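Structure, as structure tokens:
Only one protein chain is missing from this complex, and each of the others stays in its spot.
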Amino acid sequence: MKQDDPLQRLKTIEGHLRGVIRMLEEDAYCIDVIRQIQAVEAALNKVSGLILEQHLNSCVITAVKGEDPAERQRVLKEILEVFETAAKV
Amino acid sequence: MKQDDPLQRLKTIEGHLRGVIRMLEEDAYCIDVIRQIQAVEAALNKVSGLILEQHLNSCVITAVKGEDPAERQRVLKEILEVFETAAKV
Amino acid sequence: MKQDDPLQRLKTIEGHLRGVIRMLEEDAYCIDVIRQIQAVEAALNKVSGLILEQHLNSCVITAVKGEDPAERQRVLKEILEVFETAAKV
Partner (left out) sequence: MKQDDPLQRLKTIEGHLRGVIRMLEEDAYCIDVIRQIQAVEAALNKVSGLILEQHLNSCVITAVKGEDPAERQRVLKEILEVFETAAKV
């Protein structure tokens, strides 16, 4: 089980999120809950980075080297879109 | 069950996150997974906002009106901290 | 001139931004320009935090302790709004 495995990380984050739900159910202090939600978000960002890394090193190389200009444009546009959303979320 | 109930929203987000885990397990397209992770983060931001709203309208008012300057400082400092983290996550 | 003076920091950031403009004018490498823009944003976040800190320790205390419930609500709502925007920008 690799440290860098996105699936394993997401499962850990799911456990983290269940912990946050339990905090809310037990009326934990608001700020502590917000801090844990922010920690979950930071962990999700890390996973997105790992998945993007895999994507760049596989699909993106294939599409850019490929013969289909429309497919190449599509793949590059998707990267731009997730970047723009990342800058906002 | 209110639309604005943070607990209910977090449970919905947990279901969303489980869906993302399933996508990864079924080798969904990388960019689609990243988009769903970003959607989960946007939903978590919304929950943080709702919890902060409750906090401002209860604990913060109590602490600021209260007689204990150290407690007031603590509560205001916490708000600053979650703001600074929000600007980063 | 204090390290924590938002005005001084903003002036420094303005100089930083002028440097980024110069980079673009001189056709600097795209990624280097993006990195500098991200550095400017991180510096702006820091200034927002400093201004919010001053605001919490002055206007917010005054409004929350004050006799006007509408004014108190307005001030607390504003904090929520800048938090929500911070979580997005």
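When the chains are written out, they are named A, B and C in that same order, and each has its own residue count from 1.
Note that in this section a residue touches a chain if its C-beta (ideal position, glycine included) is under 8 Å from a C-beta of that chain, and two chains touch if they have at least 3 such contacts.
Treat the numbers as computed from the prediction; the structure is a model and nothing was measured.
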item	value
Missing-chain contacts mapped onto chain A	45, 48-49, 52-53, 56-57, 60-61, 64-65, 72, 76, 79-80, 82-84, 86-89
On chain B, residues whose C-beta touches the chain left out of the figure	88-89
Interface with the unshown chain - residue positions in chain C	6-7, 10-11, 13-14, 17-18, 20-21, 24-25, 29-31, 33-35, 37-38, 40-42, 44-45, 47-48, 51-52, 54-55, 59, 78-79, 81-82, 85-86, 89
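By definition in this document, only the chains that are shown with their structure count from here on.
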item	value
Centroid distance [mean C-alpha coordinates] between chain C and chain A, Å	26
Centroid distance [mean C-alpha coordinates] between chain B and chain A, Å	16
Chain B-chain C separation of Cα centroids, rounded to whole Å	21
Sequence positions of chain C contacting 2 or more other chains	88-89
